[in-house]
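Just one protein chain is left out here, and the rest sit where they should.
This part shows chain A:
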Amino acid sequence: MLAVVETKPASVEAKPVLRVEGLKAYYQMNYFGVRREVRAVDDISLTIKRNEIYGIAGESSSGKSSLIKTIAGAITPPLRVVEGSVKFDFGGKELDVYAERPAMKAARWKHLSYVMQGSMNVLNPVRKVKHAFHDFAFKHMGLSEQDFRARVESHLQRIGLDPRVLEAYPHQLSGGMRQRLTIGLATVCEPEFIIADEPTTALDVLVQQDVLALIKEVQQRLGSSIIFVTHDMTVHAAIADRIGIVYAGRLVEEGPTIDVFERPQHPYTAHLIASLPRIGDTKKRIALPGKPPNLADPPSGCRFHPRCPLAIDKCTRENPPLVPRQTGRVACWRAGEVEAA
């Protein structure tokens, strides 16, 4: 039995399913009267199409988790949206995440699922796996207990898990099975949009390819869109249709995966790609000089300028806007000059 993928009219197809505009989300803290602000998401705009896998890359602490948490509408203080908007379009119905909170709450999990970083831990160690599915999905599916169970079982079978895992405790399962379960949880409601933070980071190497193939298979079958974060560029290479590169809270480059790998336009992206080790190649990889930026007090102008081999005077003063270039967008005063460097 194959699920029929609903085909959408062309006009709907062309409209992005997610539109993020000028989004700023800061951690605003108050330590004994001293105010501190960490600008983790700083003026990010992006759109994601239906049926698209969009990967977000960047070094640790660059704001990747903060960004997708904000997109998921899953933020808690001290993280606050300071400016901008996050809008979804679910079957022609617009949902403004930070304007219509009650509507969002009601609609969210039916259309959207969010898999947090380290979510293999969503499985409560002292409760059987079936309870996780019940807690997570039962309310949103509007099915009887019996039909719900049948639906979950067939869903698990589809992603290569024996339905008997429902009666198991998480520790009785291998890491690969737990990861499959997490994907099962994220997709059981057949959401149109899936948001995942480092979905494969804790995974054993031997199961990684199967899990990535599974993510891609489920995405294609449901026709959903995925936005995911990982610092592992090989995972982006394997499944992302487009990549967004984040540096110090800003999107510095975005484009189709193959183009970003083959013709990076931003010096930071070029560095990221060049630093990847490959078996069979012992050519010395140069690490980025200097320190990662402090998001409580980011550098002036282009935030990458203190570490950039191509920086000129202008870069220290003026923040380069993210503008279309080649097949994507890039924010750099010297965009495209990296190959010459």
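Convention: contacts are C-beta pairs under 8 Å (C-beta built on N, C-alpha and C of every residue); 3 or more make two chains touch, one makes a residue touch a chain; residues count from 1.
One rule holds for everything that comes next: contacts and distances are computed from a predicted model.
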(request) Identify the UniProt protein name of the omitted chain, choosing among "ABC transporter ATP-binding protein", "NADH-quinone oxidoreductase subunit F", "Fe-S cluster assembly ATPase SufC" or "Xanthine dehydrogenase family protein subunit M". (result) "ABC transporter ATP-binding protein"
(message) From the list A:Q209, A:S300 or A:Q326, pick the residue that touches the absent chain.
(response) A:Q209
(request) Quick one: say which of A:M116, A:I273 or A:L310 touches the chain that got left out. (result) A:I273
(request) Could you tell me which of A:I239, A:V252, A:L310 or A:A335 touches the chain that is not displayed? (result) A:I239
(request) Name every residue on chain A in touch with the hidden partner chain. (result) 58-61, 160, 175, 204-206, 208-210, 212-214, 216-217, 231-239, 257-258, 261, 271-273, 275-282, 284-288, 291-292
